[in-house]
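The structure under discussion appears below in the form of structure tokens.
With one protein chain withheld, the remaining protein chains of the complex are depicted in position.
Then we have chain A:
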Amino acid sequence: MTESLFFFFASLTLLCAIMVVISKNPVYSVIFLILTFFSISAHYILLNAQFLAAVNIIVYAGAIMVLFLFVLMFINTGKNVESTLKKNVLAKIAGTVAGGLLFIVVVAALKDVALGHPDPATYDSQVGMVENLGKVLFTKYMLPFQLVAVLFLVSMVGAVMIGKRETGEQNF
């Protein structure tokens, strides 16, 4: 049951992710990206990590994708942007290089991954529950957690600084 569910969601994730890339209309891309996040959340639930599943949907599907859609709706593409991109050779080269670099990073990251099998006798199925996650975050990973908080604060301050009105600036 769990295994067939896993394969169903894995293929759904891949299918949606491919559709994100090959959709002609960027609004469809965003909708497929939302579906991708949903199927990734389904994977989290299969791993008994309900908190991660819920947070993934709230943060990515619920907030960030809304902002993506928001911007895309204002641009209202579909006619001109695509054709200009296709003609530009420089854009093609840049895309190829960037994609190749990303591929190298992925390979480098996956090279040393230990695909260990957890021992069923000692494995705690409750490890993904929110209580355990919180305990681990606030004890074992206290420093990284705090550093990430500082990072967020910095980006928040940066966003406020960019959005702030400067003296003498024309406002419509």
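Observations on the structure shown:
The working rule: a contact is a pair of C-beta atoms (placed from the backbone, for glycine too) under 8 Å apart; a residue touches a chain by one contact, two chains touch by 3 or more; residues count from 1.
Criterion: contacts and distances are computed from a predicted model.
When the listed names "NADH-quinone oxidoreductase subunit H", "Acyl-coenzyme A thioesterase PaaI, contains HGG motif", "3-phenylpropionate/trans-cinnamate dioxygenase ferredoxin subunit" or "ABC-type quaternary amine transporter" are checked against UniProt, the chain not shown comes out as "NADH-quinone oxidoreductase subunit H".
Considering the whole complex, the residue from A:A63, A:A91, A:I104 or A:V127 that touches the absent chain is A:A63. The chain not displayed touches chain A at residues 27, 31, 34, 50-51, 54-55, 57-58, 61-63, 66-67, 69-70, 73-74, 129-130.
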